[in-house]
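Here the complex is missing a single protein chain, while all its other protein chains stay put.
The block that comes next holds chain A.
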Amino acid sequence: MATQEKITVYNIADLKNTTDDAIPNYLTSLSFTPSHLLTDVRLALGFSAFALSAACFAWDYNFGFESTKTYTAFAVALYTILNGLLTFWIFYVEKGTIYQGTSPKGDKIRISTETKKNVPVYHMTIEVKDGKTGERKTLKISRSFTEWFDAAGRFVAAPLQTVLAQGVDVIGRVDTKRANAAKVEGGEAGPSAVYTPEMLAMLSGEGVSVGSAAETATGTEAAEAKKGGKRRKN
């Protein structure tokens, strides 16, 4: 992970998509088992609609319009229904879900995300179901994208993972290292401690580092911040 991809920090779609892709990677690295039901139904609906239209094209091309008129009429009606179902599935059932799965300890988790137009804040809605007690909870976490993207547009995984591990106890139980890291008091306006923009640039310069390197960096920064005054990092 020497050269990291940079994205445009002004493009909300890029920020959201990169973060949406990072969360499932993180959870999978913690041995969460993903449930592909939502994606699979969506793919099934979409590809069957496509296959229908391909078949319609084939019989129209080979036999002409007149003789296949009735089949085409049914195909168009069925295609409209399938597309309608697909749209319904995406808007009302999936509803922005980017991950659904089970933790190694048996808790279920479902994360959906959204962003508002031209506001660089990432809103996460996390639904958890405790594996043992069956208790359901819904958490909302909203953080600024500045917490895990540096000024050049490189994504740094550690702060995002810390936010999730500390904010969601289902994740915190599995990722104890991040859960016990220095607490980041963040919000929609950005973090107020630990991960400064200079730090993010440094972390991303080392590559997406997880592990003791990031931890010691966090530790030294917190210590130096307490001493007062920002130091120029290079």
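In this section, a contact is a pair of C-beta atoms (placed from the backbone, for glycine too) under 8 Å apart; a residue touches a chain by one contact, two chains touch by 3 or more; residues count from 1.
Quick note on the criterion: contacts and distances are computed from a predicted model.
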Q: Could you check which of "Pyruvate dehydrogenase E1 component subunit alpha", "Fanconi anemia core complex-associated protein 100", "holo-[acyl-carrier-protein] synthase" or "Signal peptidase complex catalytic subunit SEC11" matches the UniProt name for the chain that's left out?
A: "Signal peptidase complex catalytic subunit SEC11"
Q: Can you work out which residue in A:69, A:95, A:136 or A:183 touches the chain that's missing from view?
A: A:69
**Q.** Touch list for chain A against the chain that is not drawn
**A.** 5, 21, 36, 39-40, 42-43, 46-47, 49-50, 53-54, 56-57, 60, 64-66, 69, 72-73, 75-76, 79-80, 83
